[in-house]
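Other chains of the complex are left out, but the ones given are in their true place.
Each chain gets a letter, A and B, in the order it is written, and its residues are counted from 1.
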């Protein structure tokens, strides 16, 4: 993740939660009362968010020291310690909720992605995400998918073409649309075409799509349609696939399966923050 | 919701998704090809997000007209039309995903809140949210809880005091903490104290808390603890309560039950966007 963007977003999140002041901690704890906070997992899963903890607390109070015990992508068990953070109690407590809200979501996404990979259990097919991410959090959620073992589909409307039914309908035909775009967009932008039947798949192949997506097709339908696609065109299954029917797509033969649920329906991984140790900082200059 | 803040956030969300340009639509559709887009619910639920649709499309392209057919808080059924949006196809398609991502989440939260109210089915007890919201989206998520029939707990660290176990431990005692805060914070800030046992409840009552929260207590334990609280102090149950055990808290006697799940675990309500009608704008000056 681009550190400059991560910091700018974290700053906004802290401003949202803290506003002008923390009416609880700011009035109870002077700066020289220091303590130690531990992030402990309360569920098994795949952790994601080391940079959030480090940059987040560093931003809030540069005197805070952070020790993260694990790397992003590590499988953690319930009760496992993720990180130890030491510094003024007032700021440990002030930053806790924002950071937890974010790493719980990111770890939830990484965990769900990892689970999807196990359910699919097919080395020939990768799992990827969609643009169904939380507004404002795409950088974090796409990163979490990748940490969970998935790969990222396009990041936005700007970095790759996806010709959907509406585009095709208004553009006249798949070939028209692909031709127009190839001509104008040059060689560094991939073009994917959404298809629903044999005719469309054939047209997409002829039009020279980089990737063909089978939209809302059963594994059986895909088995048939994929015969029409030469091996140098990437294939993707999408639409109506979730963790319940994902195993049915094993050996369907597509290169990618995209799951909106990875980002829009991943339950947060439960992580708690425990504070311990309290002491006055020796020789702390309280002014 | 503060319209100025809503617009500023929506602008950021569009910039996240569109970046410098929409490589698909910007190159396929000239400004004078207009169409109509319909947001249709694909699930039954409680809708929330009229302002998002209106301000979102207005921001993206002031020539777009929006007709929202329902008000926030309306129960909708699968297949029901939510809104009709008319204007240049290129911008209808460009804005669709960001707006859907947001209103699906907001409607999901409103729907879950409404469901929680039905499960609890207790006119004496209200359902409220927590600070376990998505970073950057608190204004939208808190609004959705309210639209679903819930009420909002504090918005951040800045608008109300919540004395948690960590605060109490470091402050010495509940009475110390409440006294310090009352003295410094004045009369417009409410103070809530988290308690786990009789001794703490008694101390919180004596200290003059505005609200006492029973943290991670069973309905039975609450029945006992609540006897210690005079009627002019508000009571709240929190911690470990979810939709599965919520009904057990019916008649527990607390004024409020707070559920983190309302915002951190609400599944999105499925809403789709269908485009229809295509025509050239008459006499549109395409330059």
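Details
What we mean here is this: a residue touches a chain if its C-beta (ideal position, glycine included) is under 8 Å from a C-beta of that chain, and two chains touch if they have at least 3 such contacts.
Just so it is clear, the structure is predicted and the values come from calculations on it, not from any experiment.
With respect to copy number, the whole complex recorded in this structure file holds 6 identical protein chains, 2 of which are shown.
By definition in this document, only the chains that are shown with their structure count from here on.
Each chain gets one centre point, the mean of its Cα atoms, and the points for chain A and chain B are 22 Å apart. Residue ranges of chain B in contact with chain A, taken from their complex: 9, 12-13, 16-25, 27-29, 33, 35, 89, 93-94, 97-98, 101-102, 104-105, 131-138, 156-163, 166-167, 169-171, 177, 180-181, 184-185, 189, 264-265, 267-268, 275, 278.
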